[in-house]
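For chain A:
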Amino acid sequence: MLLELKDVSKTYPTGEGPLRVLSGVSLSLARGACVALTGESGSGKSTLLHLAGGLDRPDAGQILFEGRDIVQLGESDLAAFRRTRIGMVFQQFNLIPSLDVAANLAFQARLAGRHDPDWCSALAERLGLSGLLGRYPEQLSGGQQQRVAIGRALAARPKLILADEPTGNLDEATGDAVLDLMLALQAETGAALLMVTHSLRLAARLGSRVHLSAGRLA
Partner candidate 1 sequence: MNVRWVLLFLLAIAAPALAQGFAGLGTSAEGFAMPQKAHPPVFPGDHGAHPDYRVEWWYLTANLTGEDGRDYGAQWTLFRFALAPGTGESWQTPQLWMGHAAVTTPDQHVSAERLARGGIGQAGVVLTPFSANIDSWRMDSRAGPDSDPMSALDVSAAGAGFAYRLGLTATGPLVLHGDRGYSVKSAQGQASYYYSQPFYAVKGTLTLDGRDIAVTGQAWFDHEWSSQPLGADQSGWDWFSFHFDTGEKLMGFRLRDEGAGFTSGTWIGADGQVEPLPPGALTAEPLEWAEVRGRTVPIRWKLSLPFRGLDITTRALNDAAWMDTQVSYWEGPVRIEGSHPGRGYVEMTGY
Partner candidate 2 sequence: MLWQAFTALLSHWRRHRLQLAMLLLGLALATALWSAVQAINAQARLSYARAAAVIGQDRLSALVRVDGAPIAQDTYIRLRQAGWLVSPVIEGELRFGSGRLRLIGIEPLTLPPQAAQVDVSADDIGLAAFITPPGLLVVAPETAARLAGEATPPLRLSEALPPGVALSDIGIAQRLLAQPGRISRLILAPVQLSGLPPLATIAPELVMRAPATESDLSRLTDSFHLNLTAFGFLAFAVGLFIVHAAIGLAFEQRRPVLRTLRALGLPLRALVALSITELLVLSLLAGVLGVALGYGVAAVLLPDVAASLRGLYGAEVDGQLSLQPSVWALGLALAVAGTLASAASRLWRIATLPLLAPAQPRAWSRMSAQALVLQAAAGTGLLAISALAVIIGHGLVAGFVSLGAMLLGAALLLPLVLSLVLALAGRMGRGVVTQWFWADTRQQLPGLSLALMALLLALAANAGVGAMVGSFRLTFVGWLDQRLASELYVTARSDEESDLMRSWLAARSDAVLPIWSAEEKILGEPVQVYGLRDHVTYRENWPLLAAAPDVWDRLEAGTGILVNEQMARRKHLRLGDELTLSGGRSQTIVGIYSDYGNPKAQAMIGIDLLLALHPDVNRQRFAVRIAPDRAAGLAAQLRDAFALPADNVIDQASVKAFSLRIFERTFAVTAALNVLTLGVAALAIFASLLTLADMRLAQLAPVWAMGLTLRRLALLEVLRSMALASFTMLAAVPVGLALAWLLLAVVNVEAFGWQLPMHVFPLDWLRLGSLSLISAALAAALPALQLVRRQPSALVMVFANER
């Protein structure tokens, strides 16, 4: 197994007392798997994704990545884990505005110390960004930005891609095109994909689907 969540719970403090977002969720993801994570608003989808990516820690439970419990990792090991193992794609793209497209694409790979210029230019080619490498994020359309984000996530050859509503800010046609590219690249690189979406139509295009409801897997 690539990723195993065992009995994971997470509570957030809020103004009206603690809010339990996840309660005893267990989930496994095999290498190369392609899973959609669906659920209502507030069902804990994003939280689960963040926990899996090492952005946050659960209150209880284990998160095993390739058999190692990342919950136990220190801050810098966790950062290294994110750098080298995970590729993230966000709804708001979250590119680095001060860097151009080329630098954004290569950013995480270079951070991880596994920058491969050939791979990067191949990615750019595949994502249709070759003509845009010198541009800055603010000069790109939403779809273009998200393609850069996907490239950035894949450049370091991560084991797992975590995508949070990657097409949520795009119109349907653009979204579908972006999703196609992501799924194709995922398949080519053999990385696993866990994608949060509230759209059953999109979820249906992935290999399998888990549904989260009120903090529990259905």
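Regarding candidate selection, all candidates are chains of the complex that A comes from, given by their letters.
Methods note: a residue touches a chain if its C-beta (ideal position, glycine included) is under 8 Å from a C-beta of that chain, and two chains touch if they have at least 3 such contacts; residues count from 1.
As the structure is a computational prediction, the values presented were derived from the model and not from experiment.
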Review point. Out of the numbered options 1 or 2, which touches chain A in the complex?
Key: 2
Check your understanding: candidate 2 touches which residues of chain A in the complex?
Key -> 12, 19, 21, 41-42, 44-47, 50, 53, 55-57, 75-76, 79-84, 88, 90-92, 94-99, 103, 106-108, 110-112, 115, 152, 164-165, 168
